[in-house]
Structures are given as C-alpha cells and as structure tokens.
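Comments concern the structure below.
Shown here: the complex without one of its protein chains, the others still in place.
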Amino acid sequence: MTWLNIVIEGALIGGFYALFACGLSLMFGVMKVINLAHGDFAVVAAYIAVFLVPHLHVPEVLSFLVVVPIFGVVGYVIQRTLIQRSIDKDPFTTLLVTFGLSVVIENLLLLSYSANGQVVNIGSVAYNSWHPGSIFYLSYVSLVVLGSSVAVLGALQLFLSKTGLGRQIRAVADDQEAAQLSGTNYRHIFGVAAAIAFATVALAGIAYGMMTQFSPTSGGINLLFAFEAVVIGGIGSLWGTLVGGILLGIAQQLGAHFNPQYQVLGGNILFLVVLALRPQGLFGKKSALA
Amino acid sequence: MSEALLEVSHLVVYHGQLCAVDDVSLRVEEGEIFAVIGANGAGKSTLLRSIAGLHVPKSGAVRFKGRDLAGLAPHRRVALGMSLVPEGRRLFSSMTLEENLQVGARGGRKGVFTLERIYELFDWMPARRRQTAWQFSGGEQQAIALGRALLTNPDLLMVDELSLGLAPIVIDRIYALVPEIVAHGVSVLIIEQDVARGVSVAGHVHCLLEGRTSLAGRPDELTSEQIEAAYFGASAVPMREALP
Partner (left out) sequence: MSSELISLETISVRRSTHSPVSSLVGVTVLVGVLTAAPWIFPQGFVSILVNFFVLLIMATMWNLLAGYAGMVSIGQQAFVGVGGYAVLYFALKGVSPFAAVPIAAVVGGVIAVPVTYLLFRLRGGYFAIATWVVADTALIIVGTISLLGGGTGHLVPGFTSLSPTQLDHYAYLETWAVALIVVAGTYLLLRSRMGLALAAIRDNEVAARSAGINVARTRRLIFVIAAAGCATAGAVLTLSQTYVQPTNEFSLQWAAEMLFVSMIGGLGTIEGPILGCIIFFALQQGLAGQGAWYLVILGSVAVIVALWQPRGIWGAVRDRYGVELLPVGHWVGSGAKLDN
C-alpha cells in the first residue's frame, strides 16, 4: 500500500506542478523566452493574497478571484514593455534580465515580509482530508488543487485549439514571420501568452500557499520543479507537462520514502536520467533541443 | 497618370553589411501581373520582404495606394490590402490545413475570398482539411499558402518563388489559377526563377542583377537576348555562343 500512497501523493502534487509549469511552457513555446522569474511571480501572488487582499474584505480563500485577473493584466504589460525590449536584443539578454528580476523580487519580498513562512488562510479545510477505505489520506486541498489544475489545463488546451486567438497563438509559436505576414500582430500575441502565463502562475502560487508554507525563496525551488516537469514531459506539450509533473511528484515521493532529505534529489535524478536517455522528454518534439 | 497600386522608389536595403537591394524603383498598376526575375542572390526576396515590412530599408520609399508605408509593421500592411506568400511556403507545421487558412482569414480583411471560396478554388482541400500541414506535398503546401494569403483579401498579392521545388505539372496548375485570381480584382507581383514562365504570364517584367535593376519593361517589347543579358550580366557570354 505504501507504493500506492507514493503514487497518489505524487499525482496530487504533480497536478500542481503542471499548473505551475504551463505558463513557463507557453512562454517558451510562443516567444522562446525562459522566464527565470516565473516562480517568483507565483510567490508574489501568494503574498498579495495573504497581506493585501484582506484589505479589500475578500476572504483569503477567494483571493484568486482578485489576484488572477490582475496578474493577467500585469503580465501583458510586463511582456510588452520589459520582456519585449529584451527579446528585441537577444535571447541572452532575456535570460539575464529575467534572472535579475528574480533576484530583485526575492530580496524585496525578504525585506518586506522577512523570511518567515506564510500560509494562505483557508480555515479548517486546510486540515481536513478524505479517508477512502481508511487506507488513504487525501487532503481536500490537494484534491481541489489537482482538480483545478486539470480543469485549467483542459480549458487552456481548448482555448488554444478552438478559438481564433488560440490559433493565432499557435501560429506565432510555429512561425512568427509567417504569422506576421498573415496579418497577426505578434507583439500583441506575445502579450496575450504572457497574460495567460502570469494568470496561471498566480493561481498556482495561491494554490501553493494553501497547501503549504511559503517564503520569499519558494519561487526558486518551484521554478526548478516546473522546469523539470516540462523537460520530463516534453517541451512543447501541455498534456506532456501534466504527465511530467505527476512523474516528478512520484519520483520525489520515492526519494522522500528512502530519506526525507532525498525528496528533491529524487526529482533531480529523474530529470537527469530523462535528459541522458530521452532528452526531448516523453511527448516532446525533437526540435526543441540543441 | 493614375496612381499606381504599388510604387517603390529608389529602395536601398542592407543585409548586415551587404547591400542586397541597390536603388530599385518599380510601379505595379492595378489589375497587373508583375514579374520580378533574376538569378539567385539578386535581391528579389529581400525586395519583396522589404515591401511587406519585414526589412527596414536604408533609404527609399514604398507607397501603397498612395500611402507611404515607412515604419508600418507587416500586419498593418496586410490590413491595408497587401499580402506576401513567403519563400518556402512557411505553413504553420503543427496546424491543420483548415487552421492554416483560418489564421489568414482572421488576420486580414473581409472580402470576396472566404473559406468556402478557397475550397471551391482548390477542390481537393475540403476532404483533407483536418490533416496537419507537414503531411502535404510541396505543390499542395504552395496552394495552402496561397489560399492563406488570399483569405486576407489583398489588393496586391505578392508571391516569392511561386514554382521553386515543384514539378512542372504542379506549376502549370498553380499558374492556371493566376488569371482567375486577377479576375477577382487582385493584382499579382511574383518572383520567378523560371524566366520563361515569368515572362509568359506577366504584363510587366523587372530583372534584378546583384541588387540593381538591369532591365524593366513589357515582355512583348523585350528580346530574349536583352533578357538573357540582363539576367546574367552584360559581360556574360551569351548562352547560344557558349554551347557547341
């Protein structure tokens, strides 16, 4: 039964990793940008949920209703100003700029809120769980987060495949120039992709805060996991990211099973193995590689 | 003289340090089929791409329907009624035939060209509309790219290397469509490496040699010797004399 527990725990956290990672994957697919500050924006969303949203008399558990749309707009603006500017220079500059942003954000959070762990207050639900057959221990929060992740990913996939705007996003991702020649304003599309990325990462950040403690440096470690999930599942595939996230979660649980210190290591090892044996990931296209 | 649909004046475009287009001027009138010919590297693609807005010229002007296009992004030029089918077709490889066409339809203007009209023009398309772009042959991809550009309902359709890499039969079929496209009110500017083909279909021919205009005029006013000389350069030995 321990094995089943490991798999289930892994799957639960895996859904979250996928939600966290889909923005990263989208931004890379569409504008070939790796946003190294991706994780930190998630943490900012969590901090806003805990410290600023209550001023609006909105309960923390519903904070995402406020924060997610705001982050979408913020994402659009940041993309069309800061990030577009660095894209226009070269991919190098974008990496450096987003890394710089990451460090600045983390340290600003540290200065503002200290290194203490925070939690998004959702009341007693946080401690409740489901005990099917008295064997498994599935926390409500994790289940809801997993369900939401799958729902969001599904909605995103539908949006990309069925709507005109979604088609334009995919077109720009395939061939930016040809999309321009077909009348698509690629900078606007970049903005939309960033808006989606920021919105999903805000949701992921708040979800994280509901599941566990977070601190200014939480963004970094989650970026690592998001990235590992994307690579394991395959660069360029949304559902691949979900599978990658789940496999990562399971690998981490396996590591923790041997020694609590090995939790992260378990995931790192799976990542390195995939990199060695099948670098394009499980569902990825070979074109994304070197 | 009535205003030309497209007027390029003394255009100079650089590729890094290389001058790719050197003081080129041309006029495309409404309802015309205009062919740009020249050897590889003569600057034809760069010329079209600059007109479409993908390259910023060093100097010179491009006027479309009387309006100066300087500083206008490519997608804005599409909105004005100019569409370029780029070299190599450049379809969206992860998307289906229909999705490729739909992107064109969404990005451009409304007009006589609708998805249904394109499906009538290319009657083999409806049956395969859900197939992914990379599954089609070169000729079929060219047709899809053409359809995608037509769906933006341009007044000027530019095609870079219409026949490159295609079998003669396929080229014939595509060229058979050109008069029909013009009949819909679209002017056509094509780059064609096959000189005979370009000369036979166009009302106006413009030859580029190393970035400069070497010859311009109506095909019926030009001799094949003139065209040969303009294509290869005046110092080249005429083909007929070179061969035994």
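Letters are used for the chains, namely A and B, taken in the order the chains are written, and counting of residues starts over at 1 for each.
Definition applied: a residue touches a chain if its C-beta (ideal position, glycine included) is under 8 Å from a C-beta of that chain, and two chains touch if they have at least 3 such contacts.
What you see is a predicted model; the values in this text were computed from it and never measured.
Peer 1: Thinking of the complex as a whole, which visible chains are touched by the chain that is not shown?
Peer 2: Across the whole assembly, the hidden chain touches A.
Peer 1: For a quick check of understanding: of A:E9, A:D175 or A:E228, which residue touches the chain that isn't displayed?
Peer 2: A:E228
Peer 1: Of the residues A:T93, A:N128 or A:Q213, I need the one that contacts the missing chain.
Peer 2: From the options A:T93, A:N128 or A:Q213, the contact with the absent chain belongs to A:T93.
Peer 1: Can you tell me which of A:F28, A:F64, A:F214 or A:F283 touches the chain that was removed from the display?
Peer 2: If we include the chain that is not displayed, A:F28 is the one touching it.
Peer 1: What subunit A residues would touch the chain not displayed?
Peer 2: Here the touching residues of subunit A are 28, 32-34, 36, 82, 85-86, 89, 91-97, 99-101, 103-104, 107-108, 110-111, 220, 223-224, 227-228, 231, 235, 259, 261-262, 264-265, 268-269, 271-272, 275-276, 279, 289-290.
We take it that only the chains that are shown with their structure count from here on.
Peer 1: Could you give the separation in Å between the centres of subunit A and subunit B, each centre being the mean of its C-alpha atoms?
Peer 2: 43
Peer 1: Which part of subunit A faces subunit B closely enough to touch in the complex?
Peer 2: Of all residues in subunit A, those touching subunit B are 164, 167-168, 170-171, 173-175, 177-186.
Peer 1: Would you pull the subunit B residues touching subunit A in the complex into a rising list?
Peer 2: Residue positions touching the partner: 52-54, 73-75, 78-79, 83-86, 90-95, 99, 102-104, 106-108, 148-149, 152.
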